[in-house]
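Report on the structure given below.
Heads up, one of the protein chains got dropped from this complex, but the rest are sitting where they should.
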Amino acid sequence: MEPLMALAIGLLYATAVFMMLRRSIVKLVIGLLLLSNAANLLIFTTAGMTRGAPPLIPEGLQQPLGEVADPLPQAVVLTAIVIAFGVLAFAVVLIRRAYEIVKADDLDKMKETDT
Amino acid sequence: MRPEVALPVLLPLLSGAISLLFWRSRPMQRFIAVAGNVALLVVSLWLFVATLSDGYITMQMGNWPAPFGITLVADMLSAVMVLLTGIIGLAMGIYSLATTGRGHEKFGYYPLMHLLLAGVAGAFLTGDIFNLYVWFEVMLVASFALLTLGGERAQMEGAIKYVTLNLLASVIFLTAVGLLYGTLGTLNMADIALRLDVAEHTGMVEVLAVMFMVAFGIKAAAFPLFFWLPASYHTPSVAVSALFAGLLTKVGVYSLFRVFTLMFDQTMGYLQDIMLWGAVFTMVTGVLGAAAQHEFRRILSFHIVSQIGYMILGLALYTPLAIAGGAFAIMHNIVVKTNLFLISGITHRLQGTYQLKKMGGLYRERPWLAVAFFISAFSLAGIPPLSGFFAKFVLVRAGLEAGAYVATGFALAVGLMTLYSMVKIWNEVFWKALPEDNLVPSSQTPVGDDGRLVKPSLWMMYLPVGVLALMSLLIGLFAEPVMNVMTAIGDQLTTPSGYIEAVLGASVSPEGALASPGEIQAEETENGSEDLP
Amino acid sequence: MVKSGTIILNTAARFLMPLQLMFSVFLLLRGHDEPGGGFIAGLVAAGAFTLYLFAFGVSATRELLRMVDPRDLIGVGLLFGMVSVLPAWFMGQPFLTAQWWTIPVIDFKASTPLIFDVGVFLAVLGSVMGMVMALMEADKDEP
């Protein structure tokens, strides 16, 4: 499964980066969204994927029955998802405000703060 | 149980949470801003003193033994950085009282400041690579919010670049963490260091190293990854600029120091040259960028980039002396650069502009401000006996001893160009007479109740400026104790085994770190076990 | 564009919201043992309020929340999180060490991780509500 996922994730990275290189701020933010999803999937995939063995322990037992999926990447990804959501929400509102002020969605029109 | 290692993170988090709860009450927030930051300074001093005597201080958060839980570790470098965070935090807390507008205060300026400090302190103290990512994000999102607070057009434009490029760095960082976990199966930095030493696929190790280098390089604003900094640092309110200038990029530099001395020490052979030239170009492009500017804060922003080059140079040379010099540069720069931004705020308050062309006459009008600027600016340029001189001297000596003559030559030339910009500011803002077309805005010269002119009360702005200028002077005059600390940092960083032992306990081997977990587990909480089925 | 809801939406929101909120509390409490937990619960609760918001608009939602501003929720949530850190200190253990108590009458396991999870729940709920309400409000200001 992992090779297939790796392929898809590679594609996700590529599309994300391609979108970030566009001039429109909307595409930029979609690129960011794709990128963070791609990174989360990467963590999940690289650690190895397991079918049908969620890291849960049946009631009354001390240890899970048999092998379970690695819970640590799941926790890490969960944290990363929530962080990415916060950051993206911020970015989305930022481009909205930027558009309201600059009156254009073209990044090339937002270069006054550079030299 | 060493609470001092966790408190510098937890206290500002607490101050931030409380400050947020009091979002309706400005006086309360202002009180917390000072009280919380005083407390932060006190605990960071505590940590510093403790680290000075013990070398390493660790805390296994949640009482989970080392590679499994999250460890907070303070070595000399962390302790110094946290101490500086405390100092800068308090300076900013006081300075902000005078400069922060009512609207900013109402919309969370102070909580954001506290949480930014928490993120910075967390990044300095954590011993876990994913936890480092989390603190980076805390710091980053706080900085996003502070950067956009106020909603000016320039802020928005700057923020888009700042946010995007920093997020790119974050994703690279996160990707690297993911790959690292996939490769090594651990997140604890000391454990990573052990496993990397025996990792068979050196190609992957190298890839991880370069990914961390790029990710932290972006955060640190190293060449050619610094673009976000000059585009945004001059846009927010000046106290925010100062806070960013002092601390944020240094977190990136700190991470480079940490990661490349602790984890990737064996990869340095390949990366050293890349890093060395990166450092040289960072210095040169930054300082040249500053030479092309004619606005107070833009000049200072580009100089941040340039100074980062010095710090990375110290790391790239990779000798104990050079690392000590790099650490000295970090420390000196935090104090001085923050102060220069604070001074630019005062001059702006006095003259209503950041354009050098429109300013002038402050040498005669505000001699003490001139003295503070003079000390800070010439310290930045590395003039003895101020703090910057020692940083430069140590680096030059280390560079010449290591035979890196070209890089050292550039470092010296950059010092001269730094002087160029600083003298430009001095000549224009302080020596030149105030141009006649500068109509100082009416709000700058408030009129009292009886109709007479009142001097604006600036002591809350002057106090931090004065203290920081004095620090720069004292660091230079009493360089010996400071240098001892820096030497200790250099020694600690070049012998990572001390750090690893402090985190994982004595007698560790790569296998030991993986030993069967049940045996390692410490005593269980006493009141917990009996209550449970 | 999302100004007022249709009748179906209104009715659905009125009935679904309490259910969703109850479900979120359920998710919160069982989170330590089964899928769920503070995040998920917080997001579900936020979804409930968002639904209400879409159906009845900002002022009605504010009315519903009465004294509680999303920012208060965030503050309280964060404070809960911080509070759960500290008890270990008084026991002389590293911060964040879990403490367990059994509340005698209802035989309920109380613990610092639970307090922590409640904090997460409140912070997530407050944050998401704060963002969505601010956005809706901004839309109302500038058509």
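Going in written order, the chains are labelled A, B and C, and every chain counts its residues from 1.
Here is the rule we use: a residue touches a chain if its C-beta (ideal position, glycine included) is under 8 Å from a C-beta of that chain, and two chains touch if they have at least 3 such contacts.
Everything that follows uses one rule, which is that contacts and distances are computed from a predicted model.
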item	value
Which of "NADH-quinone oxidoreductase subunit M", "Molybdenum ABC transporter ATP-binding protein", "Dehydrogenase" or "Multisubunit sodium/proton antiporter, MrpA subunit (TC 2.A.63.1)" matches, in UniProt, the chain that is not displayed	"Multisubunit sodium/proton antiporter, MrpA subunit (TC 2.A.63.1)"
Displayed chains contacted by the hidden chain, counting the whole assembly	A, B, C
Given B:33, B:47 or B:61, the one touching the chain that is not displayed	B:61
Candidates B:1, B:268 or B:412 - the one touching the absent chain	B:412
Residue, one of B:31, B:107 or B:277, that touches the chain absent here	B:107
Of B:57, B:120, B:165 or B:193, the residue in touch with the unshown chain	B:165
Touching the absent chain when the full complex is considered, from B:144, B:260 or B:318	B:144
Chain not shown, touching residues in subunit A	1-28, 30, 33-34, 37-38, 40-42, 44-59, 61-64, 68-79, 81-83, 85-90, 92-97, 99-100, 105-108, 110-115
Positions on subunit C where the hidden chain makes contact	1-2, 31-40, 43-44, 46-47, 50, 69-71, 74, 77-78, 81-82, 84-85, 96, 98, 100, 109, 111, 113, 116-117, 119-120, 123-124, 126-128, 130-132, 134-139
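One rule holds for everything that comes next: only the chains that are shown with their structure count from here on.
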item	value
Geometric centre distance via CA averages, subunit B-subunit A, whole Å	27
Contacts with two or more other chains, residues of subunit A listed in rising order	86
Per-residue multi-chain contacts in subunit C, two or more chains	none
In the complex, subunit C residues that touch subunit A	33-35, 39, 124, 127, 131, 135, 142
Partner subunit C, residues of subunit B touching it in the complex	1, 3, 6, 10, 13-14, 16-18, 20-23, 59-63, 525, 527-528, 531-532
List of subunit A residues in touch with subunit B within their complex	20, 25, 28, 32, 35-36, 38-39, 42-43, 46-48, 72-73, 76, 79-80, 83, 86-87, 90-91, 94-95, 97-98, 101-102, 107, 110-115
